[in-house]
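To keep things clear, I will list the structure first and then write my remarks on it.
A single protein chain has been omitted; all remaining protein chains appear in their positions.
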Amino acid sequence: MRRALPALAAALALALGTAALAGRPALARAAVAPIGPPPVDGPALYEAACASCHGFDGRGVHDQGPSLLGAGARAADFYLRTGRMPLANPHDAPVRTPPQFTDAQIRALTAYVASLGGPAAPPIPRVDPAAGTLAAGRSAFTDHCAGCHQVLARGGIVTGAIAPPLREATPTEIAEAVRIGPYLMPRFTTRQIDQSTLNSIVRYVEWAAHRPSNAGGWGIGNIGPIPEGMVAWLIGIAALLIVIRLIGERSPQ
Amino acid sequence: MSARRDGTPPPGAETVRFIDERVGASPLLKQAMRYVFPDHWSFMLGEIALYAFVVLIGTGTFLALFFQSSTEETTYHGSYAPLLGARTSIAYASAVRLSLDVPAGLLMRQTHHWAALVFVAAITVHLMRVFFTGAFRKPRDLNWAVGVTMLMLSVLEGFFGYSLPDDLLSGMGLAIAYGVAMSVPVIGGNLAFLFWGGEYPGVHELASRMLILHVWILPAAIGTLIAVHLAQVMRQHHSQFPGPGRTERNVVGTPLWPAYALRSLGLLLAVAAVLFLLGGLVQINPIWQYGPYEPWLSTNGAQPDWYLGWLIGGLRIMPPLEIRFWGRTWIPNPFWGGAFFPLVVFGTLYAIPWLDRRLTRDHGRHELLDRPRDNPQRTALGMGFFAWVAFVFFGGSADRVLIRFGFPYEAQIWVARFAIFVVPVVVYLVTLRICRELRRSEQHPLRGWSGRRVRRTESGAFATVAPSEEDRAGP
Partner (left out) sequence: MSPWRVIVAAVLLALRGGRRGAAPPPPVDPRERELPGRGEHARRAELLTAALLALGGLAGIGFFVVYLLGPGHLTQWLGLALGLALALLAAALIVAGKAVVPQEVAVEERAQLVDEQAEREVAELAAAGAEGVTRRRLLAGAAGVAGVGVGAALVTPIASLGPNVSQRIDETPWRRGVRVVDERGRAILADDVVQGTFVTGFPEGASLRDLASPIVIVRLPPATIHLPRGRDPATWAPEGLLAYSKICTHAGCAIGLYRYPSFRPTQPRPALVCPCHYSTFDPARGAAVIFGPAGRPLPQLPLAIDPATRELRANGGYSGSIGPAWLNVDRGSA
């Protein structure tokens, strides 16, 4: 039995370690390393960074990347600005990273991708948070978004993926994501979330992610009972244990 | 002892005479004031729970003067912008108003909620102290049963308490409670219908039922059991650790008056202080942020309060097993994690004095406690049992572990399904080993010692002596 224990511990550690590595999304890396001032040639950038998965004509590559025809400026802007694209390995989860391209490059790429889709390709959406209300936003966000992103936009999980917290999302990015449904997210057309509701949702997310009304004090993450339980034990009970250690004796005198 | 030299009666004698003439309480008071409390710090854990209960009663009374439990609909028109114009129940609106618009309302509400969390936590730590020191043995086995019952009632009390405001988070919890009630074999449907008054979400009176349970029935039950609990402790006298002058037939410690009374009162104030500081400074259960509950809404990351976390762990870890034949579902899935698991845990807790008697074959009365290491089997089995419950508990937060550390959710659940059986065994063995090592190292302080024995020669120099048999003895 003594000899079995280290082996058992090692097996457990191995299982956990494999599980950890299996789930880790790899960091995206740009396929192009610019020398000198970064090029701003849309088609050239596309060919270097995107074509291997999305096809030289934007039609997509089977098993590597979807077609970009009809994706439009909306999708390109979203994925590039949030650094989700370019993605090193098509099987990785595209997560938010610092953008791989400069602002000028992103605009060039976006224009190029938009041109692939013709006049019907969706443009970058406009959104006006000030025109929305927090009440309508809270209601719509709870209806459509809270199931994955948590009622205060702190993020959550779905089987097989993380629904990210929305702290870093800009109003335009939120609007883009709602309309595109990037990665595993569902999309919402104007029939479900019209422009006015979208304005409100964006206003609500900006408010919830940055300045929610924490009237009760320290928000401890705004994710509910788990940190609350930790505070009850690690601050409440811990403090009281110290108090009774001070009051009582440690060993019989 | 503080009689004055000139023979005049000590101060306060008139007051005592006043009481004595009417109630004849002096012998009782004398006995009470000389009552001896053993001093070990771990004997005050139960007091922490008791004083948290006092804070709960005080803050709860304040809340009850404002909260309206009705599930009738209303439109919110208070000070919280994101809820303006929302259709909510009166219960939710009154809880939000109490939190945001009543002066000191949020302080009372948060203190009340923190007190509930700390109350159950203190009971748990106290239970573990009583278990690991063997204090549950005769004559305290009856009191142990009273304590376990109070733990169960307190968990229920807390659940009803945080479900009263009808917010999104607690509403989801109530739906799950309905699912678990339905899952009780054979009678589950009737059980659920009985409490909910029909199919979920139930009749409007459900709110009244939860309110009365939370505000009257359960507090009265817990209060009565506290009185029974304390009465037994006082009748039997508190147990104590072995030590100088301590026997099975006496109690050594500090008398109630004046020192212990002051310290205990100080502890009451300290518990209240910690709870009010938390209640003012750290936000808890911000129901206005969650929004009102509707059966077709849900939020990610919904969790119960910590003392029910073991159940969500059970529900999440359990594979999709249902017992179905002859066209009926005899055991629906939520039963395993939501009802069977707590049944086993509480059943085991209740059975502990009996199990201890069976395993140690010791039916005697014990007033002196064991240090945990003095009964390695009991300590190890207890640690294994608590490790089992703890690991099921941790399985319930696998989503946060994924978000924080990247371990895939499904993989965590699969690991948990095996870990909850493997880890308790490992914990048992490790604890057993540690207890035995601690005891052996006390009995033989130089056991396994490595060094050199030296002897002073006549010339004053030191010479190494060959190691003896005893020195060579290792672990």
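By written order: A and B. Residues from 1 in each chain.
Just so we're on the same page, a residue touches a chain if its C-beta (ideal position, glycine included) is under 8 Å from a C-beta of that chain, and two chains touch if they have at least 3 such contacts.
Keep in mind the model is a prediction, meaning the values are calculated, not measured.
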From the list B:106, B:151, B:287 or B:352, which touches the chain that is not on show? B:106
Given B:40, B:97, B:112 or B:316, the one touching the chain that is not displayed: B:316
Based on the whole complex, identify which of B:82, B:134, B:188 or B:291 touches the chain you can't see. B:188
Name, in rising order, the residues on chain B that touch the hidden chain in the full complex. 34-36, 101, 103-104, 106-107, 110-111, 139, 172, 175-176, 178-180, 182-183, 185-186, 188-190, 192-201, 203, 209, 235-237, 244-245, 248-255, 258-263, 265-270, 272-274, 276-281, 294-302, 312, 315-316, 318-322, 324, 327-330, 332-334, 337-338, 367, 399, 409-410, 430, 433-434, 437-438, 441
Please identify, in ascending order, the residues of chain A that touch the omitted chain? 2, 5-6, 9, 62-66, 90-91, 143, 146-148, 156-161, 163, 180-189, 191-192, 215-217, 243, 246-247, 251, 253
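FYI, only the chains that are shown with their structure count from here on.
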Whole-Å gap separating chain A and chain B, where each centre is the average of the chain's CA atoms: 38
Within their complex, state which residues of chain B touch chain A. 39-45, 47-48, 80-86, 99-100, 106, 110, 114, 117-118, 121-122, 125, 168-169, 240-244, 246, 252, 263, 266-267, 270-271, 274-275, 278, 280-286, 288-291, 297-306, 309, 397, 399-400, 402-403, 405-412, 415, 419, 422, 426, 429-430
Along chain A, where are the residues that touch chain B in the complex? 1, 5, 8-9, 12, 15-16, 19-20, 22-25, 133-135, 137-139, 142-143, 146-152, 154-157, 159-160, 162-163, 204, 207-208, 212-220, 222-226, 228-229, 231-233, 235-237, 239-241, 243-245, 247-253
